[in-house]
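Before I ask anything, let me first share the structure, which is written out below as structure tokens.
Only one protein chain is missing from this complex, and each of the others stays in its spot.
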Amino acid sequence: MGYDKRLDGRKFDETRPIEAKVGVIKNADGSGWFRIGKSTAYAAVYGPKNLYPKFLANPKRGVLRCHYNMMPFSGMGNRVRPGTNRRAKEISMVTANALLPILDLSDFPNSVVDVYIELPETDAGSRCAGICAASLALADAGFLMKDLACSVAVGKVDDKVVVDLDYAEEAYECDAGVADIPLCIFPQSKKISLLQMDGILSPESLKEAMEAGMIAAEKIYDIQKAALKAKYEGD
Amino acid sequence: MNKDYVHKLAEKDTRIDGRKFDEYRQPISIETDVSSTADGSALVTIGDTQVMAGVKMELGTPYSDAPDQGTLMINVELLPLSHPRFDPGPPSIQAIELARVIDRGIRESHSIDTHKLCVTPGEKVWTVIVDICPINDAGNLFDAGALAAIAAIKNTKLPAIKDGIIDYKNKTDEGLPLAHTPLSCTVLKIGNKLVVDPLSEEEESYESRLTVATTEKDELCALQKGGEEPLTIDEVDTMVKLAIAKTKELRKFL
Partner (left out) sequence: MGNILVKEKQIVVPGEILAKGMDYLPGIGTYREGENIHAARVGLTYIDGRALKLIPLAGKYQPKKGDTIIAKVKDIMFSGWSCTTNSAYQAMMNVKDATSEFIPRGADLSQIYQIGDYVVGKIVTVTSQKLIDLSMKGPGLRRLHGGRIVYVTPSKVPRIIGKKGSMVSMIKQATGCKIIVGQNGMIWLSGEEPKNVLLAVKTIEMIESKAHISGLTDIIKQWLEKETGQKIIPKGDENGL
């Protein structure tokens, strides 16, 4: 039978509705807000600033630290106990690795740039929303960046490659199973800086999914671009 | 320098942003249903300060001395994204004080009728957990946080119970049994002037402060004095009267 129609009626290559804003947190050096479907992320950048302890510092360039956190009421089930956990630590690390290739922190030796990502609600694709918000925040803060980071989860539900799975699709029970692939893409160079997978998938389907992700990333870039420009327009 | 400046301005009957001593910042707004995963949520804005609060309902066991009453927990997470001085990690004493003071206002006024939150006496009751998270701290987290908490509680709809456990996917139309809506107003003493709705710069340069929580009936339901300088009875009385009057204004936004 196969997965003929998506649970929420979207096209297979269609993302959920996306909204983006920058400059939403005045205290921060740069900030972003990114919503895809019901996954929403705030990101705030503080830095470059002094780094303690000194042994963590890099004399050639600034160090990027990402902190991903779900607000206690942002889970689909029980309250999420505050404080960090292994999943959050891993996501924080892959988020930093996803952003580093486009970031030039060589003007800031021995310093640190902290990016805080907080999610008030999640419906799958939360780490991707976090990366998109972080990318906006870093650009808003004025850092040298070769590109913007456009992150979205692609995957396969039963026999169809899909873009931007929501929670219902991730949990969908079907014969061939579900594969969920968070991606982060740099649209100018068409390169991938985040690639993870949950599920089971053939190499051919992976390639098809990544290509679908490339196209979705271009749309995300346009939305991020508009959000960054909107701050200066309307004058 | 900014600390002296705050005092100098107070002597001249004005403030850093030109407000009167008893004036709230603008805009003030409350947006509800800001989190689709929370059972109730609100985003409060007072000037540049923004605080989000979310409620999660859980099923738990009651306290042995209150077997037919639901339980309540108020928590504050001072998110590092809201101010450069907040670090990630366990709650600081500032977060603990905020949470406990806001908790007392809500708990002591019996604003939630916890008798109505009993599922099976002695065994199973509803637990209301409110998490208050600043998004941008530009001063006055006490009042913004208390307002966000009550707005989120008011916005809450109970999730359905299926086979004795919560089915978060299905929400009922039933709200929380809210008997009172306590709000707080924090008054700062700067020099010998009394100031309401402080900015961060004012919070770094006051002599003493008094947070006063009141119900819609103008009854006091929580008090917290802070700061290094003591207060006289008359000063407390004046601050309380000012707080009651200002809370009335804030209440219009609920």
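Going by the order they are written in, the chains are A and B; count residues from 1 in each one.
Methods note: a contact is a pair of C-beta atoms (placed from the backbone, for glycine too) under 8 Å apart; a residue touches a chain by one contact, two chains touch by 3 or more.
Predicted, not measured: the structure shown is a model, and the values here were computed from it.
The chain that is not drawn here is touched, among residues A:18, A:141 or A:162, by A:141.
Residue in contact with the omitted chain (choice from A:107, A:159, A:198 or A:211): A:107. Touching the omitted chain from subunit B are residues 1-2, 4-5, 8-9, 12, 14, 16-18. For subunit A, the residues in touch with the chain missing from this view are 29-30, 47-50, 59, 62, 102, 104, 107-111, 139-148, 186-189, 221, 224-225, 228-229, 232-233, 235.
In this section, only the chains that are shown with their structure count from here on.
Interface of subunit A with subunit B (complex): residues 24-28, 31, 38, 40, 42-44, 46, 67, 69, 71-79, 82-84, 114, 116-118, 120-123. Contacts from subunit B toward subunit A in the complex involve residues 34-39, 41, 48, 52, 54-56, 58, 75, 77, 79-84, 88, 90, 129, 131, 133, 135-138, 168-169.
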